[in-house]
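The complex appears here minus one protein chain, its other protein chains still in place.
In order of appearance the chains are A, B, C, D and E, and numbering begins at 1 in each one.
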Amino acid sequence: MNQIITFGEVLMRISPSGNKKFIQSNQVEFYFGGTELNVGISVSNFGADVKHISCVSNDFIGDTAISFLRKFDVSTSAIVRSNRPLGVYFLEVGAVMRPSSISYNRSHSSFSEIQPEMVDWEKSLKKGKWFHWTGITPALCKGGYETLKEGLILAQKKGMGISADPTYRSGLWKWGGIPKEILSELVNYSTVFIGGVNEINELLDTNFSYSNEDFIEASKQLMEKYPTIEKVFDKIRTSINSSWHKIRARMWNGKEFKETQDLDITHIVDRIGTGDAFAAGIIHGLQKFDDFKTMEFGSAACAIKHTYLGDINYANEKEVMSILEGNTTGRLQR
Amino acid sequence: MNQIITFGEVLMRISPSGNKKFIQSNQVEFYFGGTELNVGISVSNFGADVKHISCVSNDFIGDTAISFLRKFDVSTSAIVRSNRPLGVYFLEVGAVMRPSSISYNRSHSSFSEIQPEMVDWEKSLKKGKWFHWTGITPALCKGGYETLKEGLILAQKKGMGISADPTYRSGLWKWGGIPKEILSELVNYSTVFIGGVNEINELLDTNFSYSNEDFIEASKQLMEKYPTIEKVFDKIRTSINSSWHKIRARMWNGKEFKETQDLDITHIVDRIGTGDAFAAGIIHGLQKFDDFKTMEFGSAACAIKHTYLGDINYANEKEVMSILEGNTTGRLQR
Amino acid sequence: MNQIITFGEVLMRISPSGNKKFIQSNQVEFYFGGTELNVGISVSNFGADVKHISCVSNDFIGDTAISFLRKFDVSTSAIVRSNRPLGVYFLEVGAVMRPSSISYNRSHSSFSEIQPEMVDWEKSLKKGKWFHWTGITPALCKGGYETLKEGLILAQKKGMGISADPTYRSGLWKWGGIPKEILSELVNYSTVFIGGVNEINELLDTNFSYSNEDFIEASKQLMEKYPTIEKVFDKIRTSINSSWHKIRARMWNGKEFKETQDLDITHIVDRIGTGDAFAAGIIHGLQKFDDFKTMEFGSAACAIKHTYLGDINYANEKEVMSILEGNTTGRLQR
Amino acid sequence: MNQIITFGEVLMRISPSGNKKFIQSNQVEFYFGGTELNVGISVSNFGADVKHISCVSNDFIGDTAISFLRKFDVSTSAIVRSNRPLGVYFLEVGAVMRPSSISYNRSHSSFSEIQPEMVDWEKSLKKGKWFHWTGITPALCKGGYETLKEGLILAQKKGMGISADPTYRSGLWKWGGIPKEILSELVNYSTVFIGGVNEINELLDTNFSYSNEDFIEASKQLMEKYPTIEKVFDKIRTSINSSWHKIRARMWNGKEFKETQDLDITHIVDRIGTGDAFAAGIIHGLQKFDDFKTMEFGSAACAIKHTYLGDINYANEKEVMSILEGNTTGRLQR
Amino acid sequence: MNQIITFGEVLMRISPSGNKKFIQSNQVEFYFGGTELNVGISVSNFGADVKHISCVSNDFIGDTAISFLRKFDVSTSAIVRSNRPLGVYFLEVGAVMRPSSISYNRSHSSFSEIQPEMVDWEKSLKKGKWFHWTGITPALCKGGYETLKEGLILAQKKGMGISADPTYRSGLWKWGGIPKEILSELVNYSTVFIGGVNEINELLDTNFSYSNEDFIEASKQLMEKYPTIEKVFDKIRTSINSSWHKIRARMWNGKEFKETQDLDITHIVDRIGTGDAFAAGIIHGLQKFDDFKTMEFGSAACAIKHTYLGDINYANEKEVMSILEGNTTGRLQR
Partner (left out) sequence: MNQIITFGEVLMRISPSGNKKFIQSNQVEFYFGGTELNVGISVSNFGADVKHISCVSNDFIGDTAISFLRKFDVSTSAIVRSNRPLGVYFLEVGAVMRPSSISYNRSHSSFSEIQPEMVDWEKSLKKGKWFHWTGITPALCKGGYETLKEGLILAQKKGMGISADPTYRSGLWKWGGIPKEILSELVNYSTVFIGGVNEINELLDTNFSYSNEDFIEASKQLMEKYPTIEKVFDKIRTSINSSWHKIRARMWNGKEFKETQDLDITHIVDRIGTGDAFAAGIIHGLQKFDDFKTMEFGSAACAIKHTYLGDINYANEKEVMSILEGNTTGRLQR
């Protein structure tokens, strides 16, 4: 009864090395990612037992995707296969004032065929302690929404913790579902909200600013509307440019507000998946630490992810903890 | 009035280097290809004025695809853009008894949105002398079939030469069209048939063998049913294994049969696109040579393509001619 | 009760790409291998449940080795860690008349610390159906010999099938054990002998030739001395040069002799691990096929391994079966 | 009548990846560049119709160079071929206090054979609206100077805009021409001066400082001496070290002075060609914008070039405009 | 009589490119290094005649190591060979708050077999002017200590200068020697101490702080205890994070104290070997410059090393001198 469950699309990420564009070089690298998968692998790297549920292509690319998850000891036993191709995204990594740029090929991917009857939730959640979902899955296809909803119903019934990262990405909602209604419905099953004033404004039709005062008030109103929500964890990113960010976190747990100092990320290696690293840090922290330390752990996890290439946070618990404890000067480990 | 026109999907081809599998390395290379495109670029490399018509994605991948065609001086002025992603195929290159393996991601690609009204055929064929089509385009989508048909009608009206490579690949026909009927309809516009007994058997419901006698008889029956067809060019591949093939060609032009000797390809670099290289050699030959030399040029072009990585035949006319003239020992050029 | 168990050292293999030497390029690739591991992963790729038992370094290299095994769904739950470094081997791949060359760094590796008390054999063999061992493990260190012996005793007690590949590599025996005595002792626990006249001559102090007659007689004498041995499987390699081999197999199961045709491997990609691929094919075959088909499956598995870079046979059961069924011309799979 | 014309040498640029030296790795990358070419390609990337005139080698390297220009849709119809090799430059990229270092192999390159009779200026400038030249071309060889001069005479006669980047690089002037006289002669044909007080001091034998006051006074004196010059655009680079620069621009158009804010380039990817990117931005701006916006566009173009590997500015008009509009935090584009 | 002698282990360094981890990519690069070797090569790059004495493996890896030294014109005539493998270290390069991480495989390396009788010191020091040793060599093995001691005795007898870098790395001392005693014994032969308060505190059992006052006092006490020591050179590293350091140097020569300004290394390429680059700068400086310039040269050498990948400082004397003279803005060299 200690398994963390994630459910969502597995994407193949393809990009040239360094800051090159596709037009510059026909040598590219691939990794796998996907917001829920990134969270699952990161939590597994922290030492947890994790199962990722998805639908991948029935070809050598799907085999490779599954093998990628296994590398990180994530259970793939509930992954189903489809004759459609795996979703792909192409990435050109920017620098300084040049933004990174992503182009998706996912609208008819293997995951888009997911249907509730393809996932045996009873079996999949048998050892489940925690369930994490994001706003990407219901956005992708009706089957994604319906399958997720079934999973959440059962998870709630079993008393599992449920974390929601209800990111709203308007470009994805093409199947006809009304984002606000659906996200609102799904937040209703959740116990922890990983998001900030943008996401709350979206759900509550409010207009809160980024100030701490507004964050606290927004969190209070959120908890009022969604009484299952017990805690809100938010991270704040200050972008100097594509290559230099600062990260801090804040939280409201219904009783107390707290925030961390900025972590200064002077030389970003890869910022994709850093939000997922924050979520993973929060989920892992909630199983072991108090709320304040959880927030700090999430913030440190988010920060260190910026130093790894690919969507995945490769840091283990000890490495994140070391940053949390103030070891940020990068002293060589022999 | 000397432009060669090709029309068809542009695919991004992604594969690991050498004989690696995707599970072995996250370093991959990409090229662009697609059967009609391969023909177009090869004919351009032989020195012809070529225009390729297609629909590619409206993102940096589509930009890169267009730039790839431009590299070879192929006109891209009639290429349209779509919000869907470019088609992709993943390739694992085999060796010896291990086959190469391909997985496609093309069923909802940018090209699948092609519609007759997106191509201004009058303008596109203004300088047209020759039109080449294959059985892949009508297989992909209804719009592909209808757009191609409009092009063929106009090309015929303008008296252009039309070469047909009516390859029937059953796995592609998913939109409801009946392959035999449609291919038959399109062959009716064509003046040169690039294919062999397999393709003829498919069209005529016959059962001819690979013997030269059967090839001649099959060609005769083909020309009877499709009286616009003047010539049939066929290549015969003998596979020792994935790494070692032999290639020869034969032809029937209504009056005479002729065949070439085998060209022995002892160390294949890449066999994808070698059939397209044959077609390109035939089309180019028909503009300049007699039928026999055309057949020989096609055969030599097909053979040398096996020595280039990627879908494209990089050989120019002089290089193919040199092989045709018997220079097959690969003497170092300084 | 259907798990295949392998036990042995995990080595990191480092080599330049293609046929380069270390002095030519500072770009190298690494894979993991080791004779028993290669067998385990290959059998897992055929679809079996496999557990590999070993001792790897307690650093990021050991982490990477474990993650390599997980990629192939091999259970790593019984792998222990040591503060010594993982064994390494450096490889320069030859061509034509130039031999490949290997240099080992394994004599004080993490595996050299293995001790019987580090492996919980009861737990490790709980689901065990088959145990595979080779002559490399007892050669490496006394602890390797003793630990292996404990495992064999238990495996025999549980009635598991036991395959022996008693390769004798004289350069490895540095810890003081007497090779012939120890190998002989361990063969006594085994039910299937994977080896040929060289290995039998070593054990019986005989001098059999490579002829089929001698192979049969040698096998008979072997079974007489080691009555637990029920079957002998041998592969025969004919080397034209470093780049071109032929492979066939033969067997004696106490009643019948049979041999396969040569498989002609005209363009070798990597010959390391091909003997292990043969052993894996035999082990897998013995679970599902009759002895003759098992021999053929082993032979085909060995042959196709020559087309994969690295120590591992990436072929699945269907791919090997296809070769066994005569599909050796490498027809492109779409 | 809207074509931008550039004329100058095409160089092959060869360098190790990252900050490596040639002594460290035998893996290198090549791109093509050359100051006028860089301007031409950049303006083409902004959407203009561009023709580049040059003389390249008559081998596969020259073919590759031409194909590189075609990739960016730059017309190569007026490029001539020579039996001499293409010019090459080798680059080692520095970091922090280590300077980048360039070694040229261009003194007997294909371009050094350029002669006035090799360029049909009438035909080449038929659609010409703008001509851009730099001080590199007349420095390289007498034929370069004479050919350029013929082009400028015709461009002036046709009333084309002419931009001069009269960079004086003393190491290049080996053919006997007197730099100041020749540059002065050529500036006399020009309508826009892209350069600063260094270049003006060189031409006027003055000693102006970098202050804005001096820049204005220098510009005034320049316009007095060369009355065809209507506008002066200058960029100012502040180098913290090899990896960190700041860029701003200023202008005097005969009536008004204006300057931009510094753009802070905290993590330089490649600084080669950033001056050319500025010139391209100015030329493009002059066709569409007022002088102030032109200056800002040039400054933003120069800044973003620092984020692309190679000599070329890959940014399109929209991407530069976005920076000009203040979007410098590099927000991820999906 | 002008040869600089270094003695110590040659290690093969293996690491993924950029900031990748071994688990992310099987493409890795190797270089050779080792603290004394790094000093030797750097001094050779400054123009000195250098001989490195070591024991390397008798295989193609050892051949490659020797060839690496020869590249830099370091004499390898006194290098002996062993049947043990060359020592290896694996490196994962961190960024920002993520530390770099090293795992060694050296405890039973070829160097660990070094014995006094394997080095002919008389012959090796024949042309010797300077001897450099570090605290790593006596830590590795008893033979390392004894061999070094013999060399120092002879060097002292011959009146050679002797620089000591008595780094104490506790993890290495496994052979039973008592670090403080042995280091103390060896410092007794030395004339220049390259180290700071940490090293002095270790030797004197003191507790000096990093302040300049303490540094001076510590140096005085050091010289009192070890009267052969004439000068102490120290460098001070301020780490903002893994990617951003500041370096300055200070010295006490028995009469005067002096320190340099900080050199700001805003974008570190590789910090391994930067301490060795400092030592090499000091040793080289002492042959040519006064003490103050020597200190400045060491500091500049240390700083520029941060911009080279690998353990080696590739800068020549002129390049270091240029930084010393204040050229730190990295102006492009053509």
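Operating definition for what follows: a residue touches a chain if its C-beta (ideal position, glycine included) is under 8 Å from a C-beta of that chain, and two chains touch if they have at least 3 such contacts.
Since we're looking at a predicted model, the values are computed, not measured.
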Where the missing chain makes contact, among the chains that are shown: A, B, C, D, E
Residue among C:Asn45, C:Thr64, C:Ser243 or C:Ser299 touching the omitted chain: C:Ser243
Sole contact to the chain not displayed, among D:Val28, D:Met118 or D:Leu154: D:Val28
Identified contact with the non-displayed chain, of B:Ile5, B:Leu286 or B:Ile304: B:Ile304
Residues belonging to chain B that touch the chain removed from view: 17-18, 29, 31, 71, 263-269, 303-304, 306-310, 314-315, 319, 323, 327-334
Hidden partner interface residues of chain D, rising order: 14, 21-23, 26-31, 57, 59-61, 63-64, 67, 84-86, 88, 90, 92, 101, 103-105, 107-108
Residues of chain E in contact with the chain not shown: 67-68, 70-73
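By definition in this document, only the chains that are shown with their structure count from here on.
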Neighbouring chains common to chain C and chain E, by label: A, B, D
Rotational angle, Cα trace of chain B fitted to chain C, multiple of 5°: 120
Interface with more contacting C-beta pairs, comparing C-D to A-B: A-B
Most distant chain from chain D by Cα centroid: C
Computed distance of Cα centres, chain E from chain B, in Å: 62
Intercentroid distance (Cα basis), chain E paired with chain D, Å: 45
Multi-partner residues of chain D (each touching 2 or more other chains): 18, 24-25, 71, 267
Graph class of chain-chain contacts, one of line, ring, star, complete, other: complete
